[in-house]
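I have placed the structure first, in the form of structure tokens, so that the comments after it can refer back to it.
A single protein chain has been omitted from the complex, and every remaining protein chain is retained in its original position.
Just so it is clear, A and B label the chains in written order, and each chain counts residues from 1 on its own.
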Amino acid sequence: MEAVAFVTLLALIQFFIFSLQVGQMRAKHGVKAPAITGHPEFERTFRVQQNTMEQLVIFLPALWVYGYFGKPLYAAAAGLVFIIGRFIYKSAYVADPSRRSTGFTIGFIAISVLIVGGLYSVGRGLWIEYLS
Amino acid sequence: MEAVAFVTLLALIQFFIFSLQVGQMRAKHGVKAPAITGHPEFERTFRVQQNTMEQLVIFLPALWVYGYFGKPLYAAAAGLVFIIGRFIYKSAYVADPSRRSTGFTIGFIAISVLIVGGLYSVGRGLWIEYLS
Partner (left out) sequence: MEAVAFVTLLALIQFFIFSLQVGQMRAKHGVKAPAITGHPEFERTFRVQQNTMEQLVIFLPALWVYGYFGKPLYAAAAGLVFIIGRFIYKSAYVADPSRRSTGFTIGFIAISVLIVGGLYSVGRGLWIEYLS
């Protein structure tokens, strides 16, 4: 499970960086807390961070469920794809929000692999434990 | 723990669907990213998703703490109640935000069971390990 844990830490560090950049954009454009609007570049950076959080809430549990009950190395590989997708999403979104779909789709596929892999692994475990 | 993992995946899929519906509402009402206001139906769907995320951040760790240190099947059952509560919350909120309290309360009770069950189970473990 070390590979899954390592990918987890990479995803956390990526999100931590996205979060700190929101603070930098606040300072750069004079958007004072608690405001969350006021300058387009701030708003884009903020939405990238918020959307990444929404994805992490799905990604991290799915990564661990598939990693623990299924294949840890496949889960870790899908996790790396997710992190790369988030970098692509972020740079496209900040440049032009309408171009965010490629990076989003990469992350979406990675999460789908984790959820489907998790359902298969856990479903198989439930079958063996209770029904066979 | 397969039952806890299965309920986790169900909750993630539910949240994934809520998230995709926010994107659909963006398209339907022409609310362009990064805006998060602009049409009441978009705003309600967005707040349902955001509130569900806030609840998941509490729900998932509490589910696993009570499931692992206490009773996995009780935890999984409370988890199913939570998911049902979220569906009720969502359909009421989108129709009329002032009617969101029933679904919220069901989720609130489920989370309270998980936290109280977790505190009891973990507290008992700490007592045995360090104090008895």
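Everything that follows uses one rule, which is that a residue touches a chain if its C-beta (ideal position, glycine included) is under 8 Å from a C-beta of that chain, and two chains touch if they have at least 3 such contacts.
Every value quoted in this text rests on a predicted model; they were computed, and no experiment measured them.
The chain that is not drawn here is touched, among residues A:57, A:83, A:106 or A:122, by A:57.
Within the full complex, the residue among A:16, A:87 or A:127 touching the omitted chain is A:16. Summary of contacts with the chain left out: across B:35, B:88, B:109 or B:122, the touching residue is B:122. Although one chain is hidden here, its contacts on subunit A can still be listed: residues 2-3, 5-6, 8-9, 12-13, 15-16, 19, 32-34, 36, 49, 53, 56-57, 60. Considering the complete assembly, subunit B touches the hidden chain via residues 40, 43-44, 46-47, 53-54, 57-58, 61-62, 65, 68-69, 93, 97-98, 100, 111, 115, 118-119, 122-123, 125-126, 129.
Everything that follows uses one rule, which is that only the chains that are shown with their structure count from here on.
Between subunit A and subunit B the centroid-to-centroid distance comes to 18 Å (mean Cα coordinates, whole Å).
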